[in-house]
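Sharing a structure with you now.
Note that one protein chain is taken out, while the other chains of the complex remain in position.
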Amino acid sequence: MNFDCDIACVGFGPAMGGFLTTLAKGLDGLGSHAMPGMPPQVLCYERADDLSFGVSGVVTRGRAIRASLPDFAPSNVPMAAPVTGERVAYLLDPHGASHRPWPMRAADQILKIAATDHALELPWIPGFLHKQHGFVASLGQFNQWVAGELMMTGLIQLWPATPVEAPIIEDHRVAGVKLLGGPEVRAALTVIGDGPVGPVGRALDDHFGLPNSHARDEWAVGMKLVIDLPETCKLEPGTVLHTIGYPEPEIFGFFYVHPDRVASAGIFVPSWFRSPLATAYRYLQHFLLHPYIWKHVEGGRMRSWGAKSLNENGRRGEPHLTGNGYARIGEGSGSTNVLTGSGVDEAWLTGTLLAEAVLELLRAGKPFTKENLDATYVERRRESWLERELHVAERARDGFTHGVLTGFFGMGLAGFTGGRLAIPRRPLKAATPTEKNFDRWPDIPYDGQLLVTHQDALLMGGKVQAPSSAEDHVRFKDRAVCESCKSHRCVTMCSGQALHAGDDGLPRFDREKCVHCGACLWNCEPANIIFAAGHGGLHSAEN
Amino acid sequence: MEKILILLHAVDKAALEVLSLASGDFDVALIGEGPNTIGSCGAKRFFVVDGPEFATSRYSTDTAAAEALVKAAGATIVLAPCTPRWHRALPGVAERLNGAIDTHVSSFAEGSVSRWFYRQRMEGTLKRTQRPWFILVDSGAAAPWSGAPAEVAIEKVAVPSVETRTEVTGIERPPQDQQTIRPDAKLLFVAGAGWTKKQKDGQVHIEDAAKLITGFVAKAPCSLGSSKSLVDLSGEGQAVLPFLTHMHQVGQTGSTPRHPKGLSTCCHGEEPHAVGWRFIAERRAINLDAGCGWARGKADVLYVADAFEVMRELNALQSAK
Partner (left out) sequence: MEYQVVVCGGIAPDPLQTLEPITTPTGPGLKNEMMLPAVFDPWAAHALWESNQIVKANPGSKLWVVSLGPKAKLQQVMMTVAQKLPFEFIPLDGPGNGFTDSAETAKALAAAIEAIPGLDKSRLIVCGGWESATRGAGVTMQRIAERLGIREVFIGVDEVTVDNGALIIKERIEGGAHQVSRCAAPPAVLAWATGSTPEPPNHPQTGMANMRVMMPALQKAKPTPVGTGCEYVAVSLPKQQRETKIVKDKPAAEIARELAAWIQE
């Protein structure tokens, strides 16, 4: 049975948290058009089975979060802690297995004299990376806390385990959303915050196109573990380590210490990392085993595991932020800053800016047309610190299209010149075939508690589950395309090994292992994969 | 000084196990007849409630009878087998007498009991000061008492008349060939959801699966169990293995049977199912996935093999015997 509401929201992450928190503060005195006599009916639909199942790092300066919640303290939220110390380290390769360009290998020979634990800490933190006055957190716990606060206002309804299949588009206007296997929910305004690979955002991109010269072709898989640190670990909560150089020069790593001897450790495997061997999980294990990290985690235990896609196009991947009847917020709207390596607070800010705009329009009795939303939301966004910082970041990673060293140099150049200078981009080369296995790498010494098989990580860590009924949400458009594909990169990069080679050599999908990261989507060069809304996935509340 | 009472509604294996836990001075109370069979157990007094209205397993009459027996004995500690009949009634009696009750007790010693929490995931040991304290002991906690029958003096206990709106009209038993969990079986055979998935030829082989499973169960006197995911598939009206119902489920909202051996087939062995195996002593599994839960310390042996093939061979061997 179809029904109406005032504002339909897709996705519950930090952007929607920001939107709903600000919106809830201003709804008093406003009335519903969908249900006259009631306050505005605001319904938010989240795909994951619980609002606490999101994934991220997180370390954030939290400027926008604190602006919305002046009384916020990390102690409010489990696993959050103020940043107490930051380090950036260049990791050398103790095994000689990584694919370092020869200038880097040469430099390593010299640098290793000064290295401790095969790593060199930068003597200072570049300003653009510094998380001053920030806090580390678990995104799942943060989202859960925000959700709790929102539900207690009595003004917002949050519905987990309710994937949205598609937007309802009529006459180039978004009229609401169609729930997966369920009714249509019509609304005067639809707010889309379903992340970088969410099906609703992508459906809008398909229908309305992207603004001129914008593209969504720079991605990364972020994969992390949450670890119970061994008793011998003396790191303070709030310790923030960022690494470059290992297990491959293209892979950035992070290690954040939460309260009670818990840490989040993870890596980003970017789309411009062209090796056919781009299996994030194996690389994550090698990252943990690097002496610089291993000294802190040896003897520890895996508590949680998770993975997600990140879109790294920034401003150049920004979709149409508004249209008649809709607005986009969060990572799916291009808010992630790849220079500073942050997205949570940025996403939150886009949400608050939209909420301010929506309240302005509601109070003025103005309709949610593209024109009105541009004048209120987009205007605010263009004036914000987010826009300024995204400009600085815009070309910061283009150097990586030339190579890793040029890439690092380019980031520094952009960072230190406020984005005025950057290495120009060039088309990425096709992947140079290299070996297809990890024979150059040492075996992983499985210990059954921290170093475990990929499937164990899914179950022990991710608690990955899916309902037994339901259709496959990852499907192939044309099997003949798979037959002629030489790389089957979708299988290599699948975060959960849900996509695996069948007996006929073609990719097969096992729904119960999928964590909905979307890596398959952007790794299939012939764009032969349909990645639709579906149930299930991660069931860990600690990522 | 505690007054211990062994409270029984039958003299069967479960009753004899509880009887063997009694020590020092204790009394025996029984609904029905038969204290002579345990006459030499060493109880000081034997209390009995008899009469046809107390013969049926029914809350209203059982609670009245048990309450009368416990009061007559002046018991402070009541040990009873954790049978469905007593599990139904004795919590109500505990509430009436402002007493405490612990069920599914796995051991009782030195004034403390042990029992499992969170579906056999953790074991707790606790002591209570509240009296009377009803302790319902699971089977397998102790070796059954054995001894010669002896004539004993019984004290009949009168029970105030009970008004009840409930009449027991009968027992429904499953057909013999669809036996689920057989308490006397030596082997638990679990069929998991993998039986219904596409096999290496890309096809599903439901009829084959059904034949292999029922074939095995028919020849080997075992309990037939299943995982929740497979049972749920059946519940959703999919034509899977229709002879598997919630009654077969092991783990999660299913049972936790006690058998010396268990063989799992086509089942991933994830924790919520595997907790149902807590009381299966020796465990083996057949699964094509070498990374399944059984491999991680839940089974003694994991055969990475096609269960269809192995069961076909196994059934042939069983037939040949």
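Letters A and B name the chains as they come in the text, with residue numbers starting at 1 for each one.
To be clear about the criterion, a residue touches a chain if its C-beta (ideal position, glycine included) is under 8 Å from a C-beta of that chain, and two chains touch if they have at least 3 such contacts.
These figures come from a predicted structure and were not determined experimentally.
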Cross-chain touch to the chain not pictured, restricted to A:His118, A:Arg380 or A:Lys463, is A:Lys463
The listed residue (B:Lys71, B:Arg182, B:Lys211 or B:Arg258) that touches the chain absent from the view is B:Arg182
From A:Ser52, A:Ser275 or A:Ser342, the answer for touching the chain not displayed is A:Ser52
On chain A, the omitted chain is touched by residues 1, 3, 5, 41, 43, 45, 49-53, 78-79, 141, 144, 147-148, 151-152, 154, 157-162, 179, 181-183, 185, 303, 448, 459-460, 463, 465, 539, 541-542
Across the whole complex, the chain not displayed is touched by chain B residues 57-60, 63, 83-85, 87-89, 91-92, 94-96, 100-104, 112, 115-119, 121-130, 162-174, 179-183, 186-187, 220, 232, 235-236, 245-247, 249, 252-254, 261, 263, 270-272, 278, 282-284, 286, 290, 294-306, 309-314, 316-318
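Rule of thumb we're sticking to: only the chains that are shown with their structure count from here on.
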When centres are defined as mean Cα positions, the distance from chain A to chain B in whole Å is 48
Listed in rising order, chain A residues that touch chain B in their complex are 448, 453-456, 459, 468-469, 502-504
Chain A partner, complex, touching residues on chain B are 193, 200, 202, 229, 232-233, 236, 238, 270-271, 289, 291-293, 296-297
